[in-house]
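After the structure tokens below, expect a handful of questions from me.
Not every chain is included here, but those present sit where they belong.
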Amino acid sequence: MSYAASNNGPHWSRRVLRLAAPLALGAVVLAAWEIVVRVKEISPYLLPTPSGIAQAMWEHREPLLAAWGVTLTTMLIALAAAVLGGVLLAALFSTSRVLELSLFPYAVTLQVTPLLAIAPLLLIWIHEPRWVMLLCAWIVAFFPILSGTAVGLRAADAGHEDLFRLYGASRWQRLRLLLAPTALPYFLAGLRVSVNLALVGAVVAEFVTAAAVEHPGLATIIFEAQYRSDTERAFAALAIISLTGVVFYFATHLLSGWLLSSRQERRVSSREGGSVAG
Amino acid sequence: LENVTLALNWKAQPELGGFYQALADGTYRDAGFDVKIRQGGPQINNRPLLAAGRVDFLIGTNLLQAFDAVKQQTPTRVVAAMLQKDPQCLIAHRGQGYDQWSDLTKAPLLMAATGRYSFFLWMEAAHGFQKRNLRPYNHSLAPFLANKTWIQQGYATAEPMRVEEATGEAPLVFLLADHGWDSYSTVIEAPQAAIDRQPERVQRFVDASIRGWYDYLYGDNRAANELIKRDNGAMTDAQIAFSLKQMKAQGLVDSGEAVENGIGAMRLERVRRFYQKMVDSGLLKAGEIDPDDAVTLQFVNQGVGLDLRPRVAGDQRAAGDK
Amino acid sequence: MTDSDPPEPLVQLQDVGVRYPTGTHALVGLSLDIQPGEFVSLLGPSGCGKSTVLRLVGGLTKATSGRVRRAWDGGPSQDAPVGCVFQEPTLLPWSTVWNNVYLPLRLQSQRRKSARQRVDEALALVGLTEFAKAYPRELSGGMKMRAALARALVTRPRLLMLDEPFAALDEITRFRLNDDLLRLWSEREMTALFVTHSVYESVYLSTRVLVLSERPGRVVDDITVDLPGPRDESVRSTSRYLELCARASDALHHAMGEAPTAKGAAS
């Protein structure tokens, strides 16, 4: 009896389809875009063609790459801080309903306050624009993780709760061995949104602090290119942002799949199980 | 009446007052236009609307963007320049040792995004300002007020007054135009197609706008100011008065070439000179475009509206010209 | 392996094997016919594949080898000729007991009103009338299984599959439900496929008892129960009944590789 599963997942041909379909659709969408723009003779300063964007990307590859590095750094730091902050706060909230209800409004306030409005204030107290930028990106990104994890930490199965109580589990054991695994899928669902928002946050934060940062990120490039009417370059930067978002989406997807694989296979085996070779 | 949409580069303010005047006192209507004004703002970019044909005329902030349009082969051109001098300035608190323009280069500088990609690059190249001193400016004065050693960008017609209202003390103002930034400002841009196919229509609009500006500066501008205040809640009578005063005192509108050729006047030499400065600052490359393509003198320098200027305007000559 | 051969079996498994994605062979070379009107019990050690057989017949798992034929294949799927009590109650936690029992009828697009009588009957049968409005979490373990049983009976299926439906019930309730089940089976002319761990129960209820071997499951004994129907308590004291029980018990011991003893039959 070997549990090192040999063909656990879906059949390989299905896997290929799953990879090929999005790529094929992507190709179709880009081709259609190219054709529409060319046939309708839409001028490149309004809507460039994908080929024009690709060309601009190649031409400006060096500043774009550097800018991507800046934005990516902000995004990743903000995301890490969002994960840390969101999870810790959620863990804190899980200890008491009253605490949760008392503090959640402040998290909501943070989330809904327009960055454009508070960036100047932050700048008064924090003189280093880089920190203001990170703080802004974090503010945008942390809420879904907090919210998701907070819900997940309360989703433990009643039977499991009983088990842990019966065996006199400490708070910490309950959190680590019961609540954390229970909350994992909820956390991951929040992460999926937060990854996007961290990217959005990095870009927005750069917009609101743009002038101040020495090394330009992608938002700066977009703004500058738009200001200078260089639509193709703006779209090149936009495309990099989109691609980054999509790559991170799939990375999170894979991470989810991997972390939850031991639980999800149930579905495979029960809904698609016999079909493996049948 | 022909429907015409005019897109501004900012919210309604006295620095755009001539257009509101022409709208308010019927100058546009008399010229056969039913004009709709579309405001701009700090987060709003109306420029693509012009190329897309969604607006008929666009107010540009300076010539740099016109050069860029040529570079991107966007078929638009500057047809008139309402401000002979760009009101862009730097502001500093008094008593912080910023008495000279050259003292400013080392100070932390609050700069909005648009400035960072245009005149700041020139400041950097021509005067040695440094990127690492930049702080973001989102049109809230709070950071500047909180940090006395900081300086910030502004419009000579607006921010000084706002600072004075908040601190009770007028700040030091350094006009960029006085240090070599000699772009025209508040220029009217039009699509090439309109210039080619309906030059008469463009001419009518430019003329009416010019008349509007004369009337706004020298005539009864109350109706225009009412419109401005309606469109932009941030405007106050005091602010408007201050702006008007500054525009006159600094000779922003009616000076330079405008004195002889009327408001809106342009000269190719000045356009070329400014282009050279942009090349020197690294914003554009030498020979990349022909700066002459950015403008057309077809509709200006005709002395339109000179009759509306009061006689005493002669002493403006000294203030504006160099 | 079966010795009956009327023309059209309701369900036919031919040399079926099931291998789960983890690599576990649950069934190997299992053949099995179920004729209309039969009451077939599956007896076998824990983990030998009984539930897997039910899943195969219900079309919930596909065989990895061999053939599964079902008489109703190809017909409209809406008909749901099968009713099933799974080993776990699988009640929808967000629905009341009544709605849970109503579900199969709802899936057949029956209106709530026209279904009311049948649902209420089914609930009465399992003694849950009082709890019609309760949610599953408010039920005890045995009550949940009874609700699941009511849900399986409410559609009057052609084939009723039961996976240890009475395991969580006290003997009295169990006996009563045994008799009710037998009555419904003969009244409604159903076919039944029944998994149980009680040798007595299997013999008492069935027309045929299949004993499965340890994993991977194969049929090691096919016992035709030739007790007369309708059966009642008196059957339990006949010698034929006890004989058949002993045979099933022996087969089970045999299947589990133990020497058959009197253990099973004695208690």
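Just a few scattered comments:
When the chains are written out, they are named A, B and C in that same order, and each has its own residue count from 1.
Methods note: a residue touches a chain if its C-beta (ideal position, glycine included) is under 8 Å from a C-beta of that chain, and two chains touch if they have at least 3 such contacts.
Note that this is a predicted model, so its numbers are computed, not measured.
Stoichiometry of the full complex in this file, given in the displayed chain labels: A x2, B x1, C x2.
To be clear about the criterion, only the chains that are shown with their structure count from here on.
Among the chains present, the centre nearest to the common Cα mean is that of A. The distance from the centre of chain B to the centre of chain C, with each centre set as the mean of the Cα atoms, comes to 87 Å.
For the pair chain A and chain B, the distance between mean C-alpha positions equals 41 Å.
Rounded to whole angstrom, the centroid-to-centroid distance between chain A and chain C, based on C-alpha atoms, equals 49 Å.
Multi-chain contact residues of chain C (touching two or more other chains) are absent. Those residues of chain A in touch with two or more other chains do not exist in this structure.
The residues of chain B lying in touch with chain A in their complex are 43, 45, 47-48, 51-52, 64-65, 68-69, 71-74, 111-118, 120, 131-132, 134-138, 140, 142-143, 146-147. By the touch criterion stated above, chain A contacts chain B in their complex at residues 43-46, 116, 119-121, 123-124, 127, 129, 132, 207-214, 220, 223-224, 226-231.
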